[in-house]
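All protein chains but one are shown in place.
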Amino acid sequence: MSSIAELTERVREFARERDWEQFHTPKNLAMALAGEVGELLAELQWLTPEESAAVMADPELGPRVRAEIGDVAIYLARLADVLGIDLVRAALDKLDDSARRYTVEAARGSASKIGGGHPPGA
Amino acid sequence: MSSIAELTERVREFARERDWEQFHTPKNLAMALAGEVGELLAELQWLTPEESAAVMADPELGPRVRAEIGDVAIYLARLADVLGIDLVRAALDKLDDSARRYTVEAARGSASKIGGGHPPGA
Amino acid sequence: MSSIAELTERVREFARERDWEQFHTPKNLAMALAGEVGELLAELQWLTPEESAAVMADPELGPRVRAEIGDVAIYLARLADVLGIDLVRAALDKLDDSARRYTVEAARGSASKIGGGHPPGA
Partner (left out) sequence: MSSIAELTERVREFARERDWEQFHTPKNLAMALAGEVGELLAELQWLTPEESAAVMADPELGPRVRAEIGDVAIYLARLADVLGIDLVRAALDKLDDSARRYTVEAARGSASKIGGGHPPGA
């Protein structure tokens, strides 16, 4: 698995070479990130959850989903970079918070019904 | 900088312990990712681009932005994991594509006016 | 059914009274719109499509979904207003475009398989 540090450096260089740093404010990059997530949603929106689980085996949709995931990662890495945030460290810290708020005991099955309270995510 | 592989493994374990794997289809995780990006946008929406560039120095907003960035990274890593995608590899491949489509020569200044064509991103 | 013109006027007044017009640029309002859509997604993200179809019958989730839909409509009406766009007219025009691009004959069943091409939306 390649490193997020390498990606961050590559995206930074990509922006610098093209003189695009002037556009890369956190506000603009957050919008770009949301735009790419929107494209990702568009690939999955009409699929059933089961179909979405098999999407990478589809010769047409699979590569498109992979490319959208790549775009999202690019903008997220860039946004973290301009904010001076260690992306993985921020995620691990948040996961520690979530582990305290959603203990294993309380969380099991907590989303098994509609309106069942907290989302089953980190 | 911590590794994305470590984050991926930690999130996987987090979901398994809570019996939440059943909810983590690509479709659902893409929605959760979009929801977290929405929370990130909400933190930045009323700031000027200049204010957004200084947001991490704000004692109240800075930690909130960092936490939202963390949440986005968590769901993105989880989504890539359930899809069997190497997140950083997908991003680097996409960056190579973008480098071919937006050459340094053509790209310089391309977004300097409204409607100036392709977005100055990867 | 109440009118969009009434809503538009009410939101305009709401912003004016609070001296918030200065923040309501199209860029900021588009971010706010996306933030509210993110909250809507968060309410539906762990539901199956079938559960989502029954969501309004849930005494806890139903009112929350209705409130999020309301928030989205507020920002969309406000955004159209500051842009000088007749919201419903823009939608009807787009629907006419879509009717030409996706004829009834070609469209029937077009989304019945993964990767089946154009999304079954307007």
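Chains here go by letter, A, B and C, matching the order in which they are written, and residues are numbered from 1 within each.
Basically, a contact is a pair of C-beta atoms (placed from the backbone, for glycine too) under 8 Å apart; a residue touches a chain by one contact, two chains touch by 3 or more.
If you're wondering where the values come from, they're calculated on a predicted model, not measured in any experiment.
Every shown chain touched by the omitted chain in the complete complex is listed here: A, B, C. Residues 27, 30-31, 34, 42, 45-49, 51, 54-55, 58-61, 111, 114-115, 119-121 of chain B touch the missing chain (whole complex, contact as defined above).
As for the chain not pictured, it touches chain A at residues 23, 28, 31-32, 34-39, 41-42, 44-46. Taking the complete complex into account, residues 1-7, 10-11, 14-15, 17-20, 23-28, 30-34, 37-38, 40-41, 44, 47-50, 52-53, 55-56, 65-67, 69-80, 82-95, 97-99, 102, 104, 107-111, 119-122 of chain C touch the chain not shown.
Throughout what follows, only the chains that are shown with their structure count from here on.
Centroids built from CA atoms put chain C at 23 Å from chain B. Look at where the CA atoms of chain A average out and do the same for chain B: the two points lie 4 Å apart. Residue positions 27, 30-31, 34, 47-49, 55, 111, 119-121 of chain A each touch two or more of the other chains.
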